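The complex appears here without one of its protein chains, the remainder shown in place.
What follows is chain A.
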Amino acid sequence: MSDIRNSNPGGEDYEPQISASGTDAVGLAAGGSAAPLPTEDKSYSQGQLVARRFFRHRGAITSMIVLGLLVVVAFTSIGVGPIPGWWPKDYTLQYDKIGDGAPTWEYPFGQDTGGKDYFALVMRGTQFSLIIAFSVGIVSTIVGTVVGALAGFYRGWVESVLMRVTDVFIIIPLLAVAAVLGRMAGDSGIWGLALVLGLVTWTSLARLVRGEVLSLRERDFVLAARAVGTGAWRIITRHVLPSAVGVIIVSATLSISSAILLETSLSYLGFGVQPPDTSLGTLIHDYQAAFSTRPWLFWWPGIMILTIALCVNFIGDGLRDAFDPRQNRTKD
């Protein structure tokens, strides 16, 4: 949340003299019917108001906690790279099978056909899915915001070129282009795949941001900034984008959940994460035939996908309500 809050402009020495404020406020009120400033010295910025509303949204907060726990468990249990985790078993090793591999105390998620520990595998898959989802969210948000802001602010030929490029990206079936590019980027591993997916999913955000910027650039405070002689870059970064941050953040959150689903579909089709590594989609793909005989092989990755996507969607919902309180004003 810190990125949407206004940073304190000048550090500590910017603190104004509050001591004389009380009398000043009274003097002002006496001068007319203008209401005095709020007497308490707490000052809410727009960002703080949004945060306040967000933290009242129970669904979003629960989802935030669940997602947080999931992230912590996924990364600490089997460890990341060279750092070992607290879970004793390795996802690459095959162990002796207990019965048909159904969940036991030893193997809480069960074992796969070859005897691998399914908990470790699912955690590894969750790690990958989360990494891909968040990288895609970040990449597509940056690209979409830049494209949308430039197109909306400059209009004219800049807008024509950028929006036609956007149209081209939109008309190519997302899954097809992601599959082809993902295959090509497959060699560079998970980060290459994440980058490629980010580069094909920014289009809807670009259009949203452009629309927002189109209306913001006509607002009086932008006109006032231009009249003072403010340059285009400063207007975009300081006056226009901060006001569009609601749209951007909400859209970014939702793009994260769609990225998870996109990665799942790609891996399911065999174009995503390649063996020996695994992702939730790959796991489902590998064990789709086992659905009736060894259902846990299907359910655990399925539940993980569902949980992550639901949590992210709930958080997005909470953010949207927080940014646009008019939607549920009568709630009491």
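Rule of thumb we're sticking to: contacts are C-beta pairs under 8 Å (C-beta built on N, C-alpha and C of every residue); 3 or more make two chains touch, one makes a residue touch a chain; residues count from 1.
As a convention for this text, contacts and distances are computed from a predicted model.
Choosing from "Peptide/nickel transport system ATP-binding protein", "Acyl-CoA dehydrogenase family protein", "Putative ABC sugar transporter, inner membrane subunit" or "Sarcosine oxidase subunit alpha family protein", the protein name stored in UniProt for the chain missing from the display reads "Peptide/nickel transport system ATP-binding protein". Of the listed residues A:Ser204, A:Ser243 or A:Thr307, the one in contact with the hidden chain in the full complex is A:Ser243. When the missing chain is restored to the complex, the residue among A:Thr62, A:Thr230 or A:Ser265 that touches it is A:Thr230. For chain A, the residues in touch with the chain missing from this view are 6, 9-10, 13-18, 20-21, 24-25, 27-28, 31-35, 37-38, 41, 43-47, 53, 219-221, 223-231, 234, 238-239, 242-243, 325, 329-330, 332.
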